[in-house]
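Just below is one structure, and these are the notes that go with it.
The complex appears here minus one protein chain, its other protein chains still in place.
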Amino acid sequence: MSKDRYSRQSFLGADSEEFISRCTVGVPGLGGGGSHIVQQLAHIGFQRYVLYDYDVAEESNLNRLVGATLTDALAETPKLHLAIKMIYGLQPNANIQGFACKWQDKPEPLRECQMILGCVDSYKTREELEIVCRRYLMHYIDIGMDVHGKERPVIGGQIIQSSPGGLCMRCMGFLTDEKLAAEAARYGNAGPRPQVVWPNGVLASTAVGLAVDLVTNWTRRTRTHAFLAYDGNEGTIRESLTLRNLAIKQCPHFASSEVGDPVLVEL
Amino acid sequence: MKTHIKMTGELHASILQDLKRRHPFAAERVGFVFGRLGSLADGGRLVLLTRYHSIADDQYVEDNTVGARIGSDALTWAMQAVYHGRPAREGIFHIHLHGHRGETGMSATDRREIPNLIPGFQSVGRDAGHGIIILSLDHGSGWVWVQGSAEPAYAECISVIGAPIGVFERRRTA
Partner (left out) sequence: MAYPAEQTDDLKRYSEKLSLLPEAGVSFLLMEGLRLPAGCQPSVCDALLCPVAKDGYPSRLYLSVQVASPYTRNWNCSNARIGERNWFAFSWKVDLLSPTLTQLLIAHLNGFAKDK
């Protein structure tokens, strides 16, 4: 491998290539957001992956599934295979643990990660992933987008960093009981949600930027949490308004004692 | 069977800050850090460090044949902590700092002295993992005894989940 390969990202730091290569990243969900994320991580030099997706490429994915072709849609190529092929095409020595199932069905491999980039499509799953990250000490970076309004569609999205010891998604005002209840009332399934490639790309790129900063500290900014709100109509990413007047300084939702495998207290 | 130790960046920083302090007579400082177990795939073990206890200056014993020697008060405290940690299956790890960069291992003195503490911890906190962690300025090594085992598992990795992330991987064989 030529020394030139990462020369254009030398500003990340002299040892950044090594730091990046040692980090294990979990990506549950390899659809519109996850496929972007995996592509970028592979380009940058990440070598170790824990991937989950049980779904296959379909024609309706082709507007946004990075790496998928018409042939893949016809062949119903598993999204996991597309991601693995993407990674090996750039990093032939990558160490990939890939699971064609929901992460909840095989959660142990995720626990070795230093960070998880969540590209899932329900508040409930986000809540569950954050709990796992707090239990097994991992950074959690979440992305999601939505399109609402019929007369004048509005694209919105978020990139959130929730880290052990720092503010969580509830603290930051993203996860609320009301949102979870409304989602549960829809039986957790809102039907096919609008999804397009360019907002996914913006969100995924921003998430990968957060991830690279966590590994290399190239910005020298020690970020304990982040909630960035994407306005797809204006084309802006700004810190969420909910952070501006945040009264919470320390997360009350996750006890520092709730770490490791659950310990039951027999009554 | 893989063994992996994790701690937050905040905990790592506070441990380093404490261990770097000069002691009135000991050449180095030691402390105790507590951890809980998590299960990995294929029977592997995760040790998640939760809190640190700094040993007070007056609980050291002056002994110029070793870097640091802690007295009976410190050991009694540690045993009591293990006892009180039993419901949560919280184990204890002896921790100190070697003041160089790069991967570190046990010195001859470490190897002779520290493992002797483990059977006592195991007898009190049977269901927890106990062990030894040695940090360097930018790395770390760990040895974990789980549930009655006579020999430790050498931690293949210590991860610091902070900003930045630290991944200290074992390259040595001992």
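Order as written gives the chain letters A and B; numbering starts at 1 within each chain.
Note that a residue touches a chain if its C-beta (ideal position, glycine included) is under 8 Å from a C-beta of that chain, and two chains touch if they have at least 3 such contacts.
Predicted model, so just to flag it, every value in this text is computed and none were measured.
J.: For the unseen chain, which displayed partners does it touch in the full complex?
T.: Looking at the complete complex, the unshown chain comes into contact with A.
J.: Of A:4, A:151 or A:177, which residue touches the hidden chain?
T.: Looking across A:4, A:151 or A:177, the contact with the absent chain belongs to A:177.
J.: Considering the whole complex rather than only what is displayed, give the residues of chain A touching the chain that is not shown.
T.: With respect to the unshown chain, the touching residues of chain A are 102, 104-105, 107, 124, 127-128, 131-132, 134-135, 177, 180-185, 187-188, 252-255, 258, 261-262, 264-267.
We take it that only the chains that are shown with their structure count from here on.
J.: What is the distance in Å between the mean C-alpha positions of chain A and chain B?
T.: Averaging C-alpha atoms per chain gives centres 32 Å apart.
J.: Hey, which residues of chain B end up touching chain A in the complex?
T.: Counting only chain B, the residues touching chain A are 2, 4, 6-10, 35-41, 44, 46, 48, 50-51, 87-89, 159, 161-165, 167, 169.
J.: Please output the residues of chain A touching chain B within their complex, sorted ascending.
T.: 19, 22-23, 106, 108-109, 111-112, 114-115, 135-139, 163-165, 213-217, 222-224, 256-257, 259-261, 263, 265
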